[in-house]
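Yeah, one chain of the complex is gone here, protein chain that is, but the others are all in their spots.
For reference, chains read A, B and C in written order, and residue numbers begin at 1 within each chain.
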Amino acid sequence: MITKTKPNNLLVTPGVETYTLTYREAVREAMREAMLRDERVFLMGEDVGNYGGCFAVSMGMLEEFGPMRVRDTPLSESGFTGAGIGAALNGMRPIVEVMTCNFSLLAMDQIVNNAATILHMSGGLFNVPLVIRTATGGGKQLAAQHSHSWEGWYAHVPGLKVIAPATVEDARCMLWTALEDPNPVMIFENSLLYNLKGEIPVDPQPIDIDKARIRRYGDDISIITFGRSLFKVLDAAEILAEEGIECEVIDLRSLRPLDDETYIDSVVKTNRALVVDEGWKSVGISAEISARIMEQAFYDLDMPVERVCGVEVPIPYAKHMEEASLPQVEDIAAAVRRMVDHG
Amino acid sequence: MITKTKPNNLLVTPGVETYTLTYREAVREAMREAMLRDERVFLMGEDVGNYGGCFAVSMGMLEEFGPMRVRDTPLSESGFTGAGIGAALNGMRPIVEVMTCNFSLLAMDQIVNNAATILHMSGGLFNVPLVIRTATGGGKQLAAQHSHSWEGWYAHVPGLKVIAPATVEDARCMLWTALEDPNPVMIFENSLLYNLKGEIPVDPQPIDIDKARIRRYGDDISIITFGRSLFKVLDAAEILAEEGIECEVIDLRSLRPLDDETYIDSVVKTNRALVVDEGWKSVGISAEISARIMEQAFYDLDMPVERVCGVEVPIPYAKHMEEASLPQVEDIAAAVRRMVDHG
Amino acid sequence: MKTNLTLPEMTVEIDREHGLHLLHQMLRIRRFEEKSAELYTQQKIRGFLHLYIGEEAVAVGVMENLDPDDNVLATYREHGQALARGVSMGAVMAEMYGKQEGCARGRGGSMHLFDKETRFFGGNAIVGGHLPLAVGMALADKMRGDNRVTCIFFGDGAVAEGEFHEALNLSALWDLPVLFVCENNRYGMGTALELSHSVTDLAAKAAAYGMAAASVNGMDVLAMHAAAREAVTAIRHGGSPWFIEARTYRFRAHSMFDAELYREKTEVEEWKGLDPIQSLIRTLKERDLITDDDINQLELMVGIEVDEGVRFAEDGTWEPVEDLERFVYWEEAVA
Partner (left out) sequence: MKTNLTLPEMTVEIDREHGLHLLHQMLRIRRFEEKSAELYTQQKIRGFLHLYIGEEAVAVGVMENLDPDDNVLATYREHGQALARGVSMGAVMAEMYGKQEGCARGRGGSMHLFDKETRFFGGNAIVGGHLPLAVGMALADKMRGDNRVTCIFFGDGAVAEGEFHEALNLSALWDLPVLFVCENNRYGMGTALELSHSVTDLAAKAAAYGMAAASVNGMDVLAMHAAAREAVTAIRHGGSPWFIEARTYRFRAHSMFDAELYREKTEVEEWKGLDPIQSLIRTLKERDLITDDDINQLELMVGIEVDEGVRFAEDGTWEPVEDLERFVYWEEAVA
């Protein structure tokens, strides 16, 4: 049995000296560091340069690194994502920014049929050390062509790695690991997190991109989530703790590969599991987690695994409707209460 | 308890007069009938006309219906799929053929961000009565850019209907229903089924596209599958029957919506479930089936639901490696034996 | 096949009535959008709001030439098109409020205006993603023998997308009645034309498809009107597509979140000197077709229409949350 630490365990390495910055700044710092460290690294995407990035993530980087390495692209998602793959094949370490993951559907063929496939198709000859960064998630009233979460979907595809940093430290420290990875890595940044403030070590070190993290310890139920939903889950856990229900909160961090060990161990301990994902439920990452718990911890379950996910509609514009379409703190808390009451 | 009928229950309406034709002919007949019946119907895609269709499905149709209604397109998957959506919005009933579903990734934005979304985004004003037909599946040594199965993936997307006819009768009779459906319907035809011979009624009637079918009755285990895997499962069931294991075989037919009732009822009866899908396992349709059984029939399960799926690799060219990457009859039988032995 | 219009500015024939009408249409868009910007800061309107201010001559000049039965598609910067097309101001405003009286029931918002009566097919927010739709809509009309024109608006940025290439080729190959209107406002978000296209003469691209094309002064509603008239007439009679590049400029930021770091204030000021509304007023006055009184009269009318639109939106109701899962699939019986 793991001993409890402070409730919200957002830092990977507790005890080190830290300072505060935003998620946005963390991503920028991570990119700056990478560009300073390795001249093979460059950033390419729509409006990353002169505009400063659609979400102001790369603000100032054009001035610092020049137009060769901070490269505004035309609106050509398939073209510049494919160009990123080509540059990676030819020895560079590109960071391709796809403004939001909704637009990545235009580059789907490049990502799936090239980036994920070439290493295998070439019998192991040519790898694609590409990082794709893209904003994901709803909640800004941007309606059905700008609000969806595709990270769970991409996790279906062998050859890709898919990560979803939720904390500022992860945003700061997973990028370097992703860039060092010899495989294509997609990083999904929930756009509502960019303003989030958090602590990171004064001397940030690269951290793994394939391990889940327990963000809060508890014995009554395991809640498995990632990305922005992590914070909703932590808020729900806080409320529930006051009611005497202790949730163990697992932040998946990586959706492909999945770190089975961490969440399975937790479920074996708590005997109950809830998966929370703002993406659509059917054939989503929540289904996979549920199926794996079925396969690996069936006999430890006191009751069926449940899922709180995005409602299966294209996300509507109106605020109240959009909110209703996404998992909210109260939905999560209600599900947990129901489950814990249950037995 | 359902009484047993003949083991392989491939016909929807048993007892009617039938004749034999191939799956390929069935699809062609279905398209011909639709074009004769409704002048809004037309066929559009790469090589559907002068070439006769990549898989010879539309052979002869150009001669019969002329180049206006049997329309060879340039290599422009996004363009002509989007054109199909536009034509559907404007009152036609297009059948867009995407040669293989691997190429549909080039049209992903059109399918997801337009076809699946416009009805909702327009607040219910404009629907998209489009049928997309596409070949799916591995097994022909076509390697990693021509062999994958994407039907389960598309089943993630609200707004789409996704069907996978396995039998000749379904191939013949589901198309008309799909064309009458006011929503975008994707039909996945496993290319290894085109030569399959089967019976269909002499007077074929449109049949539903949202119900699963029990293709074989049995009490020991429910095997849930669809498409070409159905026949592997039926073969396995035959072998197992000789060993005294009676499998109930469910052909999903529709992957979105899923007909929960049919397979859940079966699992409630047999208390064991195996899902077989030649697509990749993680975040696939097999995960969703497993998760739904978890949610709806947990207390009826004698043991965890298992999955026999495509191995998570881009499909290799070499015959022995490709075979190893796809679920085979013996893999299915072995899984069932293990599960039934278990308790 | 290529016709290059480049009409001499403001020399097109115009009478008082038509002049007033064009001015009215442009003012409706301008004042509506100014009000929208205000309401955005009050958080009545949320999400993305892309203003058309400065570009009004394009939508107004083109739309004049379309029949009620023609098809129109536009981008996320489409208040101008929607209003010029005849979608009611109240319905558009209510949509941006997210009210169920909105033209897309509050599901679409500013970027997704739709209207059945005026055959306004969105409000599309995937840049270039609506281009293939236009091909198909025109194909449907051609197959049925309906003599409609499909008119599609898109930006200079969209020209770089693969969908542009595929859609232009398909429509030229199949001789489809499409009017492609490229609103070249010199920037795609913060990316200048020169950073997006190796050839910045966008009308020249139509030659690769053998399509008739013209570059037009998009700050001049009379020029836009005349060019579109020629194009629409040709399309309606010949059936082949046309491409119009409207050279224009957006006076405001790309959306409400834009520090405008990518362009000089002086450039913006220069273009503001070409304001299509002021230009038209100048021309009409020079030709003694209108007076200041006329303008005041128009402003008054427009003011009332905007106010009424806002009131309609304010009075609108919220769609019940229970309806959330509607409109994912069609509810009615088979057509």
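One rule holds for everything that comes next: contacts are C-beta pairs under 8 Å (C-beta built on N, C-alpha and C of every residue); 3 or more make two chains touch, one makes a residue touch a chain.
These figures come from a predicted structure and were not determined experimentally.
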item: Which displayed chains the unshown chain touches; value: A, B, C
item: Omitted-chain contact residue, chosen from A:82, A:138 or A:218; value: A:82
item: From B:37, B:197, B:319 or B:338, residue that would touch the chain that is not displayed; value: B:319
item: Residue among C:47, C:162 or C:316 that touches the chain left out of view; value: C:162
item: Contacts of chain A with the absent chain, listed as residue ranges; value: 42, 68-69, 73-74, 76, 78-92, 94, 109-110, 113-114, 118-127, 129, 158-159, 161, 180-183
item: Those residues of chain C which, in the complete complex, touch the missing chain; value: 160-166, 169, 172-173, 195-199, 204-205, 207-211
item: Where the missing chain touches chain B, by residue; value: 46-47, 49-52, 54, 72-79, 102-103, 106, 140-146, 311-314, 316-321, 324-325
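To be clear about the criterion, only the chains that are shown with their structure count from here on.
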item: Maximum centroid distance from chain A, chain identifier (CA atoms); value: C
item: For chain A paired with chain B, centre-to-centre distance based on mean C-alpha positions, whole Å; value: 32
item: Whole-Å separation of chain centres (CA-atom averages), chain A against chain C; value: 37
item: Whole-Å gap between the CA centroids of chain B and chain C; value: 41
item: Where chain B touches two or more other chains, by residue; value: 78, 109, 113, 120-121, 158-159
item: Residue numbers of chain C (touch at least two other chains); value: 104, 106-108, 112, 124, 126, 129, 162, 327-328
